[in-house]
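One protein chain is absent from this view; the other protein chains keep their places.
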Amino acid sequence: MRKHTLRAAAVSVAVLTAVSLAGCGTRSSDAGSGSSSGDVKTDFGVTDDTITLGVMSDFSVVYGPLAKTVYAGDQIWADEVNAAGGICGRKIKFDVQDQKMDTQLANTEYAGMKNDVLGLVHLLGSPIISSLLPQIKADHMPTIAVGWSADYLGTPEIAVLGTTYDLDEINGVQHLVDEGKIHKGAAIGHIYMAGDFGENAAEGAKYAAGKLGLTYVGKKVDATATDISAEMSALKAAGVKAILVSTGPKQTAMVASQAPSLGLDVPILVNAPSYDPSLLQSPAAATVLKNLEVVTSMVPYAGDSEGQKKIQEGFAKVAEKGVNPTQHAGYGYAGATVLGEAIKAACEDGDLTRQSVVDHLRELDSVDTDGIYPALDFSDPATPSSTKSVILKAAKNEGGLKQVGDYFASPLQDGYKR
Amino acid sequence: MQLFAQQLLLGVSLGAIYALVALSFTTIFQGTKVFNLAQGTVMLLGIFVAAQAAPHTGFWLAALIGLAAGAIATVVIWGLTLAARGSSHLTMTIMTMGVQVVLVSELTRRIGSDFLTTKDPWGASVWHLAGVGIPAARVWAIIVAIVLVGVFFWALRSTPWGAAMRASSEDPVTAELLGISERRVASAAWLIGGVLAVVAGIFLAAAPNPGLDYTSHLVALSAIPAVVIGGLDSSEGAVVGGLIVGVVQGLVTGYAGHYSFLGADIGAVTPYILMVVVLLVKPHGLFGSKEVARV
Partner (left out) sequence: MSERRLTTHLAKPAAAGIAIVVLLLVPLYFDASWTIIGVFSMGAAIAAIGLTILSGSAGQLSLAHAAFMAVGAYAYAFFAGVRGDEHYAGLGLPPLAAAVLAVVVAGIAGLAFSPVAARLRGFYLGVSTIGLVFIAQWVMKDAARLTGGVNGRSVEPLTVGGFELSGSNPTHQLTVLGVPFGGTERLWYVSLLLLLAAIVAAARILHARPGRALKLVRDNESAAAAMGISVQRAKATAFILSSAFAGVGGVLFALASNFIGSGNFDLLVSMSYLAMVVIGGLGSVGGAVAGAVFVMALPLLLNKFSDSIPFLAAPGSNGYTAGVVAQIVYGVVVVAVIIGRPEGVASFFRTSRRAPAAGRLPTPSPARQTL
């Protein structure tokens, strides 16, 4: 053994010396820092004729179907911008990566794309965002997070579009009371997913229930839960008069299909990621159509506002066969619009570096996303860009949802602190 | 009390489904000493095929097609293990894991966000027993499980195949000397294993569940404690283990709110804790035979 080691060491030294003497060129100069392209200062992801933006999403696992429609929204925006000559005279290009909710894969992909992109226009998944956060900060990477968790707030580089889950829940519970669907003293059930989405929603729901004199019965379920009948019977035993759902569409379907068998003919109020139009193809369809509402800050796919029409027209062109439209195409479109506004402002300032884009993103205090969202304010990284919500009802249309009523914000929000 | 009755009933019906899955594991294990880790995926494949057929053929024919698909899948996997002859049974078991990876990747790709349903005749209808509601599909799950388990045990005791199966499970050498065809026993075991898994899948896809999705193959993992608690090579053990796991899981989840310090997943993890405890006391499960441990 020892002989072998010695010999190996000798050979290593010899080869190492040879290589060093040969003086092969190493990758001593990486592209990037401090160059300039044309008339503006640039660092990463910008050439004379293109701006490259990263898309890092889960296209295959938990959020696969949702992510595909968000990405379709990104593409609709890029097509529109490019048809109008691009931003700063440069066309928009995407570098698309599928991280499959695997932090290991995401780290590898991030390392591969970080020198080639100006920002991330679509970054999905709490574990992924948490894992990449130190690098996003270190690289000053302007990033649009997909999702509404309040945990994403507080980082200048990361923008969250619209109202966070906790505020959505406060608005949602207020709506149930205002509509007379539940009354003071009644119990309200909440099935929520372990993790920041569900737990953030639970914070808001618990707070609102307390303020409105309701008994809050929360049941945390795992993201992979395959059977929630026990949790549902516990809600039944507590005599709940409404059920909040903050999970994936699969558990929403379970709630909707089990509620009738337990005699729970009550309103079901869910968050945007908890709904998928495929629920209307499931055996739970009747209950969904009758009792389910979505509380979110984003308008549905169906509708005739300017932004909605643009997305509807664009969707058919960009989406692959078999991908059905959902509301989340709006998220992709609006998210890209916000990043695009920041890039435009940075360009006008003559500085297309990442830091400059982040700075200009934080100067946007009233972004108009063609009516997909209410006006969004990004000036404070620690507060949500909106506090308003809108109620959508399940419907047999494209995207499976229709808007009922206008944007509103519960006065209870004033006393709410995380 | 009503919560208890409700949870007990749901637990028993879930246990009946677990028992079918567990029986599908043990049957294959008895026949060939291979623990088919792809069993959950076989179930998902069967339901996937049935769900494709159901809109055209209606439930009953679709179910038959699904059962056939499951049976074909297990027999193909058996063929692969035969190709690896000379490897130990543990190595063959690891091979079924490879099969599982391939099947899951392709099924996940095809299923996407869909819920697979077989258009079963029970729909969302509910039966009320003593003031407790239970979905009709779950009542039928219990009935079908009882019938199938009954037929299975009758066949095991009273048919030539059953005698051959028991003989080669207990003593393969003597069985072969007596002229019992190992291949026929094995192929029947795998075929039955596939069919039982898909039957369980049909009930899992029915109310109160919204259908199966691409992660549903993981349900088979929940049946593993049932298999181990009962004993890997025991049919009786599979049935008893399935019921124990279903009831324990149902009751623990139902009352988990009272013990919130145990966390959200306590219902899901209890069967595994129970399994380790049982193994510490009885290293071959409740009904397992000692010989298997030597493999």
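Letters are used for the chains, namely A and B, taken in the order the chains are written, and counting of residues starts over at 1 for each.
Please note the rule applied: a contact is a pair of C-beta atoms (placed from the backbone, for glycine too) under 8 Å apart; a residue touches a chain by one contact, two chains touch by 3 or more.
Bear in mind the structure is a predicted one, so any value in this text is a computation, not a measurement.
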Left-out chain, listing which of the shown chains it touches: A, B
Residue, one of A:F44, A:F59, A:F315 or A:Y331, that touches the chain absent here: A:F59
Full-complex contact with the absent chain, from B:Q2, B:S87 or B:T159: B:S87
From B:G58, B:G98 or B:P121, residue that would touch the chain that is not displayed: B:G98
Which of B:L8, B:I72, B:A155 or B:L279 contacts the chain that the document leaves out: B:L279
Contact footprint on subunit B, counting only the chain that is left out: 29, 35, 37, 80, 83-84, 86-95, 97-106, 108-109, 112, 171-174, 221, 224-225, 227-228, 232, 262-266, 268-269, 272-273, 275-276, 279-280, 283-285, 288, 291-295
Positions on subunit A contacted by the hidden chain, ascending: 1, 4-5, 7-12, 14-16, 19, 24, 26-30, 55, 57, 59-60, 67-68, 71, 96-98, 100-105, 107-109, 111-113, 115, 126-127, 130-131, 133-135, 137-138, 151, 194-196, 222-223, 320-323
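To be clear about the criterion, only the chains that are shown with their structure count from here on.
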In the complex with subunit A, residue positions of subunit B that touch it: 2-3, 6-7, 10, 14, 108-109, 112-115, 117, 123-124, 126, 133-135, 207-211, 213, 215-216, 218-219, 222, 249-250, 253-254, 256-257, 264-265, 267-268
Residue ranges of subunit A touching subunit B (in the complex, touch as defined): 60-61, 64-65, 194, 219-222, 224-227, 229-234, 236-237, 249-250, 253-254, 256-258, 260-263, 276, 278-279, 281-284, 286, 322
